[in-house]
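Here the complex is missing one protein chain, while the rest keep their positions.
Up next, subunit A:
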Amino acid sequence: MPWILDGLADLHGALRADGYTVIGPTYRDGAIVLAELASADDLPYGWGVTLEPGGYRTRRREDDAAFAHSAGPQSWKPFLHPPRVKLWEGRRTEDGGFSIETEEETPPRYAFLGVRPCDLRAIGVLDHVMIGGAHPDEAYGARRTGAFIIAVNCTEPGETCFCASMGTGPRADTGYDLVLTELIGEGRFLAEVGTGAGAALLDRIPREEADEAVTEGALAEVAAAADRMGREMPEPEGLRDLLAGSLDAARWDDVASRCLTCGNCTMVCPTCFCTTVEDVTDLTGEHAERRQRWDSCFDLDFSHLPGGSVRTSGKSRYRQWLTHKLGTWHDQFGSSGCVGCGRCIVWCPVGIDLTEEVAALREEQEERRD
């Protein structure tokens, strides 16, 4: 049964009382970032965003909506799959050998407040990669299984959003403990339950039953958002074949003339998961560490083999990224690697738009056929 919450202070308080570190959107440095929320007051009430390829601006809204902004500079990835992790450290022992210590850090228990449907799907994609196979990343698993997820259905898609065409939004389907729909302009939220843990949390906070008209009205707003997407992925069901058949496309030269190979698209992507491992020793040689950090297929070292890097041109690196994200991801993980959040479009310093690149590849393929 759906409920109505009057503000989110009680919800936030209940999560804190349960020992959760509550992460959610907040205003910082001219952007809506994800960070720890000390209270529900930290939510970015009244902030909207204007997005374009290579451009992001916050703007004041006329209402005090908390979730009327689309995807910001980060996804939830840095919390589940941190940029830098120490894997182990080694010390030389007195008998001339060495000892290995793995820190058994207790992972923080995160409550993610305000996960948009695109990002909720991204967490599912990341789960499949990180813990869905034969060699699960245990640290990821520990952070992930402890997390409490409160999704927020999207009523304000941005200019670079295309979740509707990727089938990931604007309404959250599964994977949440609770899902909220903001009743914009009222300061109230429709709350629906996804899990027993979600229901138990709701039971402890003041709420009202939502009548049918309010529920239907709120969900109609969500459904209508599907028609207000600023972007569309052309023919998403055919992407795997399109990319597989476009390895020699001339378009790669065009995009390579613009691509800075700076790796921003992979860093902001909620599903790009690649890491590298670095070994360091200190001056004395008595102490060594193995560290994992984010890597990117745009880094020359990423494809470094004896004899040098395999993908030296920008063209080959961009092609690798897009072909994996939209094409071979299907073969490897059984889904698309793209959820339509649009971050790679916004945070590309030179505004490369993958929906536009796909459309150009499609056009080129059709021309070749004719």
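Assume contacts are C-beta pairs under 8 Å (C-beta built on N, C-alpha and C of every residue); 3 or more make two chains touch, one makes a residue touch a chain; residues count from 1.
As a working rule, contacts and distances are computed from a predicted model.
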Per UniProt, and picking from "Oxidoreductase", "Cytochrome bc1 complex Rieske iron-sulfur subunit", "Rod shape-determining protein MreD" or "Tripartite tricarboxylate transporter family receptor", the hidden chain is "Oxidoreductase"
Which of these touches the unseen chain: A:A9, A:L87, A:A256 or A:A359?
-> A:A256
Contact partner of the left-out chain, one of A:G24, A:P44, A:P73 or A:G158 | A:P73
Check the options A:W3, A:Y56 or A:F189 and report the residue that touches the missing chain.
-> A:Y56
Among the options A:A134, A:L283 or A:L305, which residue touches the chain absent from this view?
-> A:L283
Please identify, in ascending order, the residues of subunit A that touch the omitted chain?
-> 28-31, 33, 54-57, 73-74, 78, 83-84, 256-264, 267-268, 278-285, 293-294, 296, 298-301, 312-315, 346-347, 349-351
